[in-house]
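One protein chain is absent from this view; the other protein chains keep their places.
== chain A ==
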Amino acid sequence: MSARVLVGVKRVIDYAVKIRVKPDRTGVVTDGVKHSMNPFCEIAVEEAVKLKEKKLVKEVVAVSCGPQQVQETIRTALAMGADRGIHVEVSGKDYETLGPLQVSKIFAALAKKEQADLIILGKQAIDDDCNQTGQMTAALLDWPQGTFASEVTLEADKLKVVREIDGGLETIKINLPAVVTADLRLNTPRYATLPNIMKAKKKKITNVKPADLGVDVSSRLEVLKVEKLKEAGRI
């Protein structure tokens, strides 16, 4: 199979970290705080690498948008088995306001440029909990989407996706090319082994700017304030 898979990986604050709000209430403290790959993105990478190991896809490309530091996240994806990486450079104010709409435009442009057959993303990011990027990307590309996937099977040029929905499990069949978003029970991500991390050093990461892809990353949203909840669970 000559299929190429694009996997989106987002660098977020590590799930175990105690979040602190900045004194000026414009956001949360990120300086010096431990960051790692969004857990749902890990599951997405694992699924893509599994497809490659089954020889159902030929190449797995890991993509991340952000400043220099996101290269660490791309390298983790490479260490898990992705073949190469693309770093879309977004920094400063643009990065602070980067959201699902801009990222989905970037992914749509990359999918066309790289001639991808499948895009796998995490269902949502643990920092903003948006759960929008996958859906928007599919819409922009006019591709079918299989979201909240807990099982993905490739059958010829169609994708069978079992989705976790409120009522239970829904099984759908969609045509390729398609967008899939990974849910918790899709798989258990592998540990990056030290020899694989070493091999990942030799894999290539290409840099690209949003402008090169014809994407405008300016935001239509303005954050007014960020506050800590006075008491958890009470509105």
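Criterion: a residue touches a chain if its C-beta (ideal position, glycine included) is under 8 Å from a C-beta of that chain, and two chains touch if they have at least 3 such contacts; residues count from 1.
Please note the rule applied: contacts and distances are computed from a predicted model.
Taking the options "Very long-chain specific acyl-CoA dehydrogenase, mitochondrial", "POTRA domain-containing protein", "N-acetylglucosamine-6-phosphate deacetylase" or "Protein AUXIN SIGNALING F-BOX 3" in turn, only "Very long-chain specific acyl-CoA dehydrogenase, mitochondrial" matches the UniProt protein name of the chain that is not displayed. Residue-wise, the contact with the chain that is not shown comes from A:T76, picked out of A:N38, A:T76 or A:Q102.
For the chain missing from the display, the contacting residue among A:L56, A:C130 or A:I197 is A:I197, taking the whole complex into account. Within the entire complex, the positions of chain A that touch the omitted partner chain are 32, 36, 72, 75-76, 79, 191-195, 197-198, 200-201.
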